[in-house]
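Here we show just some of the chains, and they stay where they sit in the whole.
Chain IDs A and B follow the sequence of writing; residue 1 opens each chain.
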Amino acid sequence: MKALVYHGAGRHSWQEVPDPAVQDPDDAIVRVDAVTICGTDLHILNGDVPDVVDGRVLGHEAVGTVQQVGSGVRSVHPGDRVLVSCISACGRCRYCRLASYGQCVGGGGWVLGHLVDGTQAHVVRTPFADTSLHILPDSVTDESALMLADILPTAYEVGVHNGHVTPGDVVVIVGAGPVGLAAVMTAQLFSPSQIIVIDPSDVRRAAATTLGATMVMHPRDQVHDEVLKETTGAGADVVIEAVGIPATFQMCTELVRPGGHVANVGVHGSPVQLHLESLWSRNVTITTGLVDTSSTPTLLRMVSTGQIDTTALVTHRFGLDEMLDAYDVFAGAADTGALKVALFRT
Amino acid sequence: MKALVYHGAGRHSWQEVPDPAVQDPDDAIVRVDAVTICGTDLHILNGDVPDVVDGRVLGHEAVGTVQQVGSGVRSVHPGDRVLVSCISACGRCRYCRLASYGQCVGGGGWVLGHLVDGTQAHVVRTPFADTSLHILPDSVTDESALMLADILPTAYEVGVHNGHVTPGDVVVIVGAGPVGLAAVMTAQLFSPSQIIVIDPSDVRRAAATTLGATMVMHPRDQVHDEVLKETTGAGADVVIEAVGIPATFQMCTELVRPGGHVANVGVHGSPVQLHLESLWSRNVTITTGLVDTSSTPTLLRMVSTGQIDTTALVTHRFGLDEMLDAYDVFAGAADTGALKVALFRT
């Protein structure tokens, strides 16, 4: 079969590799019907994730069809159409028992396309199939489901849930990339009064407005003054960081009201300054998190009922064998305007 | 009457000032029977709190006897023995309605000895008497009650509650000054399996052990290794910062397990580095807070029933007119071994 293989910083190819096979009784072998590319994949290509070794097949998001299962698998069967989630869960460890699958210490967590071969391939081996795959109803398209493999649960759990968005709140979302936009979508499930989005890209601010933002700003606007004006001087109830650099994180801590929440979703590569000399007395809660995908069944139901419509997130579509083109378009988002790209088996 | 008056950085005196009088219908005039000194008072004397003007009477903790009340006061009466809490609550604003009195925007919050004259005096005017004073049962001594004016609720709310201490947890407390020791005491209300205390002072580590710490360490010990050893490699469930400097804050974020809580109680004067490059994926919750004193009635009941015994916290006792001596002993804690000092009307 063909797969997208990492060969060290800056080098990757769409090449022939051996078909995966069942290794453990918990495994499933899944034919990939649809797959996407994550910002994290670009970080890997930059060499920023040293755990990823030369020869690794990348990708941690897919929709596919089960072809074979190990002897211990009970709840999925060959022929089932499934969501392959970015997080695998052993289902047995201390963290899995708390539904904190992203922190699994039993061999799961984020392993696909990271510590084991991933989904950007014709076929993928998925460990812990019973507790990591989600059977898809017919009413959910492959493309819609694909948005549930990572970005929807990430935005919902790490942004909206950790941020405790509540009816009537003023929510600020800093960053309108795919995850920031997914936060715009899922924050609305808790009926905030305002969703203010800050992003330098005209395209992304426009997408945020389409998806439900009530106000959009460029970071060079009078962001602080505007947020205070909208909150009678208090600051925002919830601020979600969806960029991952020191300047945006600091902006978040400046925009939050006393008693409010800063939910960090962004992937950071360097330390940030935390101004405890002003924050120590302000009853602020700051959270971080890797997605657990504990919300995936709920989000799946809401996509199925039409409460969540993910179609606006996919801007470019490809055949599976056009993987390298898809990477180029996604990596060049500043020029191409790409949000999420989707690749389909042809 | 006499009072401790601030005269700008480095200058204070115990001097004659006019007796306070009722100014607002919500006021009470309280004769001070017992009073203490807070680390914050030393910060004020250093000139670190610019809001405090020349001529201000300091002090925000006292036990006293009501002498007079304004026309709008309903629930306290002349002759009542009361706790004067560090936080005044207007009882009407958005924050007071959420029991977040420390963030009061209706004229309360931390005002005594800060924005209005305080308790280090023979008599004090207390605003918002109905919602800021606590009537004391006979079973609670002045000295025990004094510990409830600030340090007990601060440690309990900002440390133990914000940190979500839960039965069976491993709790680390960094700093064993009065508030850190109060955290040792009140953390036990939730039955953690271990309370590990880190402080450079032999005296304070010994006090921590007496009050219930299960392990004490000097910061130059192999703190990180020991905490990992005690937690089968995971890190502590809860870490409470009770110092207020960058090094101790960073230690806290290094000791916490994935999914754990860092509760900052320390008063910080400068920014800290937050290592989001490693913390972003670890599901960590970091909280800050000024005490709300919403727990004071509960803590008072527990002192009254003997569940909490505050006697070990007071190391030095003085007459009220020995105020300057008491300041010297408290400021020289490194030499005197002082934890809390208490001054009594004679």
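The working rule: contacts are C-beta pairs under 8 Å (C-beta built on N, C-alpha and C of every residue); 3 or more make two chains touch, one makes a residue touch a chain.
Treat the numbers as computed from the prediction; the structure is a model and nothing was measured.
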item	value
Homomeric assembly size (copies in this file), of which only 2 appear in place	4
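In this text, only the chains that are shown with their structure count from here on.
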item	value
Chain B contact footprint on chain A (complex, rising order)	95, 98, 100, 102-103, 244, 249, 258-259, 264, 266-277, 279-290
